[in-house]
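Report on one structure; see the data block that follows.
Only one protein chain is missing from this complex, and each of the others stays in its spot.
Now for chain A:
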Amino acid sequence: MTERHKINVSKLNLFYGDNHALHDIEMTIESNTIAALIGPSGCGKSTFLRTLNRMNDLIDGVRITGSVAVDGQNVYGPETDIVSLRKRVGMVFQRPNPFPMSIYDNIAYGPRIHGTKKKAVLDEIVERSLRQAALWDEVKDRLNKSALGLSGGQQQRLCIARLLAVEPDVLLMDEPTSALDPISTLKVEELTQTLKERYTIIIVTHNMQQAARISDVTSFFLNGYLVETDKTDKIFTNPNDQRTEDYITGRFG
């Protein structure tokens, strides 16, 4: 029954030591949609995002109950291999974090680790990934130059291309444009619209207009609770919950 949902979260609770950070989260996300997570700082949206590919495992004292299923498989199950999980469910961070190596090697890094050695195959992966990330035309003549010489917006798209190179299913984006200028932001937003044809995207954003522009569904988090999830156009014109209304109209607190 979960097969039709890309992601199925049930009774998810998360504790940082004594701090109960996520309370009984229930959420389903369909394939090929963009889900936006909004809410004030400390509401749990980034913590929630990181439960989807077990990034919270890296933090000491974290305890998680409930289940997170991707394609029907519980990512917290004992049979789950974290490396292959993170290949399938990739992540883009707030600040672009290219490796200090060439553009080409940044993209080829993942496939090489996963065993692809042939130059012809790598060439093809690099080109395809950069094209999908709408960066190819800007960098095709300097693939062997350092990635650190790219602008912030280009670096962020490079990081997205690097993710695409390992052929994930789900892209997690944690405020991917908060460090970018407005034009680069729009380029990344535009990119998400083409990427959703192939991938499922979950994006945390502090920019409500961004959530409104790019997402299909929006979830509002508050104090570790998921207040409501609905179609994005519903949330931003007539949300069900008064707390959502107060937050998005700035009458908060």
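Structure notes:
Keep this in mind: contacts are C-beta pairs under 8 Å (C-beta built on N, C-alpha and C of every residue); 3 or more make two chains touch, one makes a residue touch a chain; residues count from 1.
The working rule: contacts and distances are computed from a predicted model.
Between the listed names "Phosphate-specific transport system accessory protein PhoU", "Sarcosine oxidase subunit gamma", "Transketolase, N-terminal subunit" or "NADH-quinone oxidoreductase subunit J", the UniProt record for the complex's undisplayed chain reads "Phosphate-specific transport system accessory protein PhoU". Checked against the hidden chain, the listed residues A:I29, A:I160 or A:M208 yield one contact partner: A:M208. Touching the missing chain, out of A:N32, A:T65, A:Q193 or A:T237, is residue A:T237. Interface note: of A:S84, A:T194 or A:T249, the residue touching the hidden chain in the full complex is A:T249.
Mapped onto chain A, the interface with the missing chain covers residues 208-209, 212, 235-239, 244-245, 248-253.
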